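One protein chain is absent from this view; the other protein chains keep their places.
Letters A and B mark the chains as written, and numbering starts fresh at 1 in each.
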Amino acid sequence: MAEIPVATTEDRDILCVEGLSLSFGGLAALTAVDLSVRAGSITGIIGPNGAGKTSLLNCISGFYKPQSGRVSFDGRDVSRVAPDRRAALGIGRTFQNVALFEGMSVLDNVKLGAHARLRSGILATMAMTPGARREEMRLREEVENEVLDFLEMEHLRHRTVGSLAYGLQKRVDLARALAMRPRVLLLDEPVAGMNEEETEDMARFILDVQEERGVTVVLIEHDMGVVMDLCDRIAVLSFGERIALGTPAEIACHPEVIRAYLGEEAA
Amino acid sequence: MSEGLVHLLQLLVSGVVTGGIYALVAMGFVVVYKATHVINFATGEFMMLGAFFAWTAMSALSAPFAVALVAALLASALLGMATERLVLRPLLGQRTISVIMVTIGLAAIFKGLAQIVWSGDYRSYPAIFPRAPIALGPLLLPSRQFYPFLIALAAIALVGLGFRFTRTGTAMRATADDQMAAFGMGIDIRRVFSLSWSLAAMTAAVAGVVVGIIGGISPQLGAIGLRTFPVVILGGLDSIGGALLGGVVIGVLENLAGGYVDPLLDGASLKEVVPFVVLVLTLMVRPYGLFGTREVERL
Partner (left out) sequence: MLIGNYKETYAADEAILRTPATRVWTVVALGAALAFPFLAGDYLLYLVNLMGVLAIGALGLNILIGFTGQISLGHAAFMGIGAYGTAILASRFGLPFWITIPAGGALACAGGMVVGVPSLRVKGLYLAIATLAAQVILEWVFTNWTSVTGGIRGINVAPASILGFPLDTDTRIYFLILGVAVLHFVLATNLRRSRWGRAFVAVRDRDVAAEIVGVNLFRTKILSFMVSSYYAGIAGGLWVYFTKVLTPENFPLSLSIQFLAIVIVGGLGSIPGTVYGTVFMTLVPEMLKAGTGLVRGVWPDAQSYLFPLRDVVFGLLIVVFLIFEPHGLAEVWNRVKRFFSLWPFAK
């Protein structure tokens, strides 16, 4: 297997969360959470419901403003950067309950992911100047080749998103995130609600994204099989605190994790 | 006391009277906004209909004022409930802008219907209160401003206290804070919505009667409803205290403009636009108003 080129985890943190605390009206959602993510790795975040996993992703993508702590991306403090600018910097994201634009076609949803890296001004697009037209056609080719072909969904391009089955909608959500050409991809329960076949497809896509494109992946998932298979490192959250961090093997036998999380399933 | 000072006091007093009415209308508005997050653009038309209901009871059925007022309140409550049931409930869960646009449609319907039923003529209530003006120190307040103002104050107190201290009021405030949580506590949200709309319609009706007594009744009376938007934005969309203060501030400012600036303008009336200028300034300087809460949205 050694001759197959495999993206190696670099010895460098691309994403760093330090001392992050977040509360809603006095109710703590996250307490002094630290997390560093190696470039090129797949990091899993697990924990019982309400542990603050999605809140953590929301802080990273800038949707929540934590009361204290900082988020840095590629060595730069982005704590004060607006969500859309973080997206432009290379933080991509999918959503737990697929937050797609339901009235739009699959193609338009995916194209929207590229919004921040397109340059045409609004007047140019209205007049459809040669430059704007060229950019749009180049985008179309890119989206077809890099995303739709890759995720095996060319046949769905003109379908309205609202008319697709849930599993496919989750795939569109991933497609939109890939169109952002992210350097870090945050996935919020990518296989939730999927059947076994869909789950396997999605796991394969995630691995391909990391191996072929060198995208760093951070994922929240309840499916422990997927987490153990995919992740290089796993962080465990419980009641807003990070109670463990380690390789899948370390996490599987970590006493506190077993008590806080796996114990719950065993019971 | 100098003539200038008396003039100023006179303006301040009529400003407070106007402000009291604004505050009353604004309260009905805030109640609906708090409970349902809908901006009700038909508020002024609810006022106008309330005023006509009372007028019809008094002039056609020659009912005494108190009876006419109660009748107008009942009719308005029914109208508010019917509006919620027939027009707003089918849109529950739709985007807020659909609901807002529906209230604009309602306003047009109410205004047109009123013009058809009562014609576009100006009417006034038969004499209700003693005619003698009320002396406040050196000032003379016309009775047709003084008594309606008392009614407005009483209504404000009633609505404010009810919202604060009754069970229904508590349910409304809980729904306003967190719909899902309120639902989980066993509060019937649909009932709360229905009550909010009828309460808003009744508050508007009282305000309509008050305005009608002061300045006469016509289908155009609802235009005052539009002038309450600046009041609620200044006060903060979801603050009852803000509605009170905002009402008085704007009422006083527009009367001062009317008293001091308008005579200098050649036929133009700055008074007409003062509330809206305040609105624009508020949005620029303090967009959530004096007491409004910043919204925290969740994914």
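Going forward, a contact is a pair of C-beta atoms (placed from the backbone, for glycine too) under 8 Å apart; a residue touches a chain by one contact, two chains touch by 3 or more.
Keep in mind that this is a model prediction, so the values were computed, not measured.
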| item | value |
| --- | --- |
| Among B:61, B:127 or B:265, the residue in touch with the chain that has been omitted | B:265 |
| Which residue of B:5, B:113, B:132 or B:185 touches the chain not shown here | B:113 |
| Chain not shown, touching residues in chain B | 39, 41, 87, 90-91, 94-98, 100-102, 104-116, 120, 219, 226, 229-230, 233, 237, 265-268, 272-273, 276-277, 279-280, 283-284, 287-288, 295, 297, 299 |
| For chain A, the residues touching the chain missing from this view | 61-63, 82-85, 87-88, 92-93, 95, 99-104, 108, 111-118, 120, 122, 125-128, 132, 136-137, 139-141, 144, 176-177, 180 |
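The definition used in the following text is that only the chains that are shown with their structure count from here on.
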| item | value |
| --- | --- |
| Computed distance of Cα centres, chain B from chain A, in Å | 49 |
